[in-house]
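I have a structure here, written as structure tokens, and I will follow up with some questions on it.
All protein chains of the complex are present and in place, except for one that has been dropped.
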Amino acid sequence: MKVVIASGKGGTGKTLIATSLALSLKKAFLMDCDVEEPNAHLLISPHWQLTKEVLLPFPQVETALCNFCQKCQRVCRFGAIAVLPDQVLTFPELCHSCGACSLLCPRKAIREEKQAIGEIRFGIKSGIILIEGRLQVGKPMAAPIIRELKREAAKTNQIVIFDAPPGTSCSVIHCLHGADYALLVTEPTPFGLNDLILAVGVARKLDLPVGLIINKAGIGDTEVYRYAQEQNLPVLLEIPEDRKIAEAYSRGKSLTEAFPEYKERFQMVLEQMYLQAEESVRKTAGNSKR
Amino acid sequence: MSVKQLVIVSGKGGTGKTSLAACFAALGSNMVIADCDVDAANLHILLSPDILQRQDFYGGVKAEIDPELCQRLGICREVCRFDAVSFEASAQPVRYRIDPIACDGCGSCVEFCVSHAIKMIQPKAGEWYLAETRFGPMVYARLGIGEENSGKLVSVVRKTSLELAEEKGAKMVLIDGPPGIGCPVIASITGTDYALAVTEPTMSGIHDLKRISELCRHFSIPLGVIINKFDLNPLITDEIKKFAQANNYDFVGQIPYTPDFTRAMVQRKSLIEFNSSPNAKTIKEIWGCIKNLIKQY
Partner (left out) sequence: MKIGVTAKGESLDSMLDEQFGRAEKFIIYETETGESEAVDNAQNLQAMQGAGIQSAQKIIELGARVLITGHCGPKAYATLKAGGVKIFTGDRTTVKKAIDDYLKGGLKEIVAPDVESHW
């Protein structure tokens, strides 16, 4: 099963919960998809095994072959290639690596050269394999690295936990697309609820079964519980606001490491997710038969 | 005197950017407020804006296949680098389909489709708002779910807020930035006069602070650091201060771990309006410090 841990709001505890869930299981894959600020390794402390660069092709123009017809510039939708009277300039930071300019150049004057935009690295800790995506600072696009992480996830049949970035942007969508379950982490505050509603909207748009974890329970108000009830969203776990949990987290300790009683609670969360996901698949199958 | 632009960033989410932005809005005068966290905007919850103008935002383009013209040659699927084209064998009639979420809008498929069955469409991707709050004018936005081009919408908010400030003779644009270091953050920080990084003394906090500060350095934006919940971990608080000093970042101030921010939020207020606790005093001092620092740039 592929579970995505998302939230909408930043700082609700996605990574804390993703790592704690993983460490409660005998075997699991944990994908750190928050490629702008990957933090899972800080709570897991894995033994790093290897690093793979994530490469994207960028156009290189052979001026000698070019006749400055400007077709590449007309085709590029991102303004990444500019044809001057005697040379062609490329702007890799605008380029989406779509390949159109190279494919369409009538003189075959554009070849593509791979350049790194980030990396993925593999680590192991007690039966958990952490695969972390990391975007180079200054590079604008996270999606290609998330795609790479999903390709790795597709290679296994074991349970895969995706630690998604905050927000509801296309990075988060890429994580949720093709997953089996959306586990949304929220905090019982107006900000938390506002962003949770957005996240639920996304998950439902993608037809995913959804469950909630309410972290820092007790700090704000009870509106999120009312919302969960109205929307028929099961609350799979509540973690109370506890300064000791925050302090342990600050030192890089996951929940299950500092408070081992959570292991069993996370195992139950997993069971509930399996049941819900199966039910959801049955319903979809039933619907399409009609 | 030209308008100063101050942006609040963090790297890590949930450190308190928006809560502090609301405090600064309450303490400042003659400013325009801009919420550049267009993915998950929250500042309006505390500022209760009255919307004066609502505008549609059109982001990028997406490719769309006309099933009547499609001759099912599949060239589009071969050229697409974004896995956006699928073959729907069970559709009536069978057809190729482009997933608008996966589609990058590059237009390669359009160029290569010999049946001329594909055109680019530009669906509405979000909205932005010009509003009035009790602290002054505010510009904010909402990006549609799953949309890309958040950078472009952030730029609309930036441009509008700056123009508004110039028009009204405001002294400053106060920008609440998004978490992370990607496109929307870059669009939030470029051209600003000063960036405030709000961090927390956790391993994740300092890790992410390093990346956001590197980004600000890359764009030559002077940086100041505020440590929120500083008493949670005195060792890491110290490490952050040393990091700031070693890199010539200003250490602007520190706020203790307090339920006040959440309590104020539940009442839809900034902490400054909520009570006159020592924390409010600390934040006032921090604001004084920021005003002095920004004069230098």
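Just so it is clear, A and B label the chains in written order, and each chain counts residues from 1 on its own.
As a convention for this text, contacts are C-beta pairs under 8 Å (C-beta built on N, C-alpha and C of every residue); 3 or more make two chains touch, one makes a residue touch a chain.
Just so it is clear, the model here is predicted, and its values are computed rather than measured.
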**Prompt:** Of B:Pro49, B:Gly107 or B:Gly151, which one is in contact with the hidden chain?
**Reply:** B:Gly151
**Message:** One chain isn't shown here. Among B:Phe87, B:Phe219 or B:Tyr297, which residue touches it?
**Reply:** B:Phe219
**Request:** Consider the whole complex, including the chain that is not shown, and state which of B:Thr190, B:Thr258 or B:Thr282 touches that chain.
**Result:** B:Thr190
**Fill in**
Had the left-out chain been drawn, it would touch subunit A at residues 78-80, 82-85, 87, 89, 91, 93-94
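Here is the rule we use: only the chains that are shown with their structure count from here on.
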**Message:** Averaging over Cα atoms per chain, report the distance between subunit A and subunit B in Å.
**Reply:** 18
**Residues of subunit A touching subunit B in the complex** = 8-12, 15, 34, 36-37, 39, 42-43, 75, 77-78, 96-100, 103-104, 135, 137-138, 140-142, 147, 165-173, 177, 189-191, 194-195, 198, 201-202, 205, 219-221, 243, 246-247, 249-252
**Asked** Contact residues on subunit B for subunit A in the complex?
**Response** 11-15, 18, 39-40, 42, 45, 60-61, 79, 81-83, 101-102, 104-108, 111-112, 143, 145-148, 150-151, 178-186, 200-205, 207-208, 211, 214-215, 218, 229, 232-233, 236, 257, 259, 262, 265-266, 268
